[in-house]
Every structure is written in C-alpha cells, then in structure tokens.
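Below is one structure, written out as structure tokens; the observations come after it.
Note that this complex is displayed minus one protein chain, with the remaining chains in position.
So, subunit A:
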Amino acid sequence: MKHSTKNLVAATLIAVCAAGTGWAQDTPKAGGTLVVALPGGTPRVLNPAVQSGTATGMPGSQLFASPLRYDEDWTPKPYLAKSWEVSDDGLKVTLHLQENATFHDGVPITSEDVAFSVDVIKKYHPFKSMFAPVESVDTPDEHTAVLNLTSPHPALMLAMSGQLMAIIPKHIYGDGQDPKNHPRNNQDVVGSGPFKLVEFKPGEHVILERYDGYWEEGLPYLDRIVARIINDSSARAIALQNGEIQLSTFEMEPTTINRLQSDENLTVTKEGYGGIGAIDWLAMNTTRGPLQDVRVRQAIAYAIDKNFILKALMRGTAVEAKTGIHPDSPLYNPEVEAYEVDLDKANALLDEAGFPLENGKRFELNIELPGFPGYKAQTEYIKAALSKVGIDVTVRAHPDFPTWARVMGNMEFDLSMDSVYNWGDPVIGVNRTYLSSNIGKGVWSNTQGYANARVDEILAAAATEMDAEKRKALYSEFQEIVAEEVPIYFINAVPQHSVYSNKVGNPPQGIWASSSPMDKIYLKD
C-alpha cells in the first residue's frame, strides 16, 4: 500500500514537472487539425444559452464566447468583456466589450446582444439561479452593458464564464422563433467564439473551423477541431493510444485512466474540473424510517471505509471529498468531520438510537443502483460494509436513468449513490441539494428531504455576501453543519480526467475543462 502511494506521488510529480517544462518552452505554432473526443456523446443542441451539460459545453464554448474566462486559480480574466466593474453596493455590474469583436457572419457584437443573451438564458437555461437577480440590462453605448441587480449577486462572476453565458446574436435568434428549439441551434450556427461550425452530424462528429475574423490577433492557433463521438470508453482509450484522437476530456473510468497513465505519449491530468465540480456521494433519505435519526446516518458514515473505496474501487484515481463543495474550489472546507471508519462507534450510535442487534440484524434498508454506469462496485461494497453493523441492505437495480430519477425525485428511496455537479458557484449547483424550499423537486433537487433553518439562512446570506472572506466563512460553517448531520455521506470528487497527446500544447485547463475556449491550444511539430 505504502509503496503504491509513493509511486503515485512520484508519478504525479514527474507528470507535473514534465508538463510544466513541456509547454513553457515552446512557442505556440499556428495551424493543424486537432481531433478530440466529444465528451458525453451527441449533444442535443450546440447553443449553450438554452442547454447545459458537458456535451453541449465542448463545441458550444468554441462556437460562442462568454464575457469572462477563468484561470486555474479561480481568477476571472477578460474574454469578450475586456474589463468590468462592480458597483460598491453590488447592484450594478458593468461590462466593457471588445470593440472589434464580430459574430461569424461579420456583424459586430454589441451590448444589445449581451442584453438579449441574458434575457434568453434567464428564460430558457435550466440553471435559473444564475441570472435570477438580474432585473434588466442597460445599453448606454454599443460596447457597454450594465446589468442591474435586485440584490448583490457574487455568483454572477462564475455565471458569466465557461459555457454558462454564451453571447448569442440577436439578429439570428431574435426572429420570434422559440430559442429553445430554434433551427439555427444545430445548423448554420452563427456564433461569437473563436471557431465556427462546419458540420454537425449527430452520432458522428462536430467539425469546427478557425474563425478568421476573431477579435484577438493571431488566435485561435488551430485551423480545425474535429470533435468525434465515440461512446465506448475502451474504444476511446485505444484511439488515444494510437493517435487517432489527441485529446479526450471527462474520462472517469479508473481502469482506463490508469492504463492511459502508463502510456508515455500521453499526459493524464485531473486539473481543470473544479468548475464543473462533480462529486460522488451516498444520498440518504432523511424523511424515512431509521434514517430520520441523525445517529443512524452518522453510524452509516462510520461503518463505511472511504479508503477502501478510494484505493480499491477507484484505484487511486479519485480525490477524497468531505463536503458538497468540490475540493478544488477555494470555498472548500477540509476541516470537517471526516468519519474515519470506526465500527465500534457505529454500533454504539445505532444502539443509542434504539436499534439493538437482534439475531445479527438491526433493521433493513434499500439502496438504489442508478441506471447509469459507475456505481455498481460502490453499491455492493456499501451493502457489505453496512451488514457488518447489522444493517441489512437490499440493492434495487434500475435499468436506466429515468426509472432511477423518478424514484429519487419522488423520494421513494432510503440510500443511493449519486453524483451531483457544482457548476461553478455554490449558488448555481450546491444550494439546490440543501435548501428546504427545494425538497423533492425532481432528480438532483433536495432529494434527501434535508431541512435545517440555519443552513437555509447561511445559504441565503452567502448568496448576497460581496465580501469574499465573509462569504467563505459562511460556506465553511455550512459545510460543518452538513457534515455533522450527514444527509449525505460525501465520498470523492468524480475522477474526471483530461487525456491528451504530448503533441498538444496549452491543453484546456482553467476550471472548466473542455467547456472553455480552445483558442490557445496548438499542435507541436
């Protein structure tokens, strides 16, 4: 065990050093075609203003630009907005746009388009909390847009980056047709980003081409990006190894990751996934049976050996997560109760809760096995681990996503593995799991039925707190309370990895992985 950890650390260090020296010395070279795997299969729609998800995010973030972009340190950088100001009361956010930016049909990108995009996203994007406090957008001149807020909204900064705020052309999507099902969402797309659409063949590929009129001189470096749809992860791994594709993102199968890690022509990294912020956890329905008692939930947490899951099941590819905020986030609080495995403590807590051991058994629970891959081993392990403390667990397998989603959404479950994404700011992707106002509203709402008045209060306060330190303190307290009350037993950050050929320079990192612009990626000789 010790050895393998050491080797892993060494391997990571070497990889980091190699990667660091690798691209620091090269000067980017223009030209070439990058072939990538499209993460998540065929996107429904290429327009991120009306559709979320990583499949839309990859081509969508190349076709459409957002006002800001984020580097690895979670610092906002100028993108379509060359600068921005937030008023002292936090109620006005002013964006100054790049003056020579144009859409792919040559029409200038103006503040009118920003106002129109905000309007469309507010109405049709599934993440309503992103722009809910934006009351109106003023357009004092062509290159200045002022977002007027009803309350301070620090989450807005992250919501203006990555795939979350695509600036779309008013002169195309403002023609009165429903933007959600607009024909130009998939064909003849006119975007604002560094690459334009050549061809979208569902089930096969999306082909993108350098937009020559891109506002930043000399960018993008690549002539073309071919995003291929290869759903089978083993086939994708082989394609990476033989050079048929040069970049794949959101690889999350432990065996595949480890195999690719040993290939010297490839670089494998888990950097760049903090923004998407996916976390694997065990959800507990706090409204049913023995799970209503916090001591029972704590006992379950003490009965599970997280190290076994991390080392044996995830094969060292995943980082531990102790809370509902991704470990890469600056708001993550690692100083919470970690529930080191302790069967005596678990048994004591269960006795204390009034569930004595009778004939080797205390009570029965169901665990749902989600209808999407990746959770079978964890589910079987949890069943075995809980039987050691007298909890008899029955696994209920679901054939597909909708069947499982219904059971979760209607809160007809006891336990289930689940993975939920942060999507940048906690206001966007974290709050939904804990707010008592969001109990039982479909899959990935507060399906645990968790209600804590202090948590509601903290989350409301943090949503409008403009002082970064105070905001961080609020989220720290929130993470402590949730860890204490265990409506969810947090396990690990989903081991999402980017894998790329050593010929790729400036691979997508930042915090949004492939949902960020690839304008600076280049191919080495």
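The rule we apply is simple: a residue touches a chain if its C-beta (ideal position, glycine included) is under 8 Å from a C-beta of that chain, and two chains touch if they have at least 3 such contacts; residues count from 1.
As a convention for this text, contacts and distances are computed from a predicted model.
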item: Omitted chain (choose from "Chemotaxis protein CheW", "Peptide/nickel transport system permease protein", "Nitrogenase iron-iron protein delta chain" or "Aspartyl/glutamyl-tRNA(Asn/Gln) amidotransferase subunit C") - UniProt protein name; value: "Peptide/nickel transport system permease protein"
item: Among A:74, A:363, A:381 or A:444, the residue in touch with the chain that has been omitted; value: A:444
item: Per the touch definition above, residue among A:148, A:241 or A:366 touching the missing chain; value: A:241
item: Contact partner of the left-out chain, one of A:106, A:176, A:203 or A:218; value: A:203
item: Touch with the omitted chain, as defined above, among A:230, A:309, A:346 or A:463; value: A:230
item: Footprint left on subunit A by the chain that the document does not show; value: 33, 35, 40-42, 44-45, 51-56, 126, 128, 178, 180-181, 185-186, 201-205, 207, 224, 226, 228-232, 234-236, 238-239, 241-242, 244, 400-403, 405-407, 420-421, 423, 429, 432, 441-445
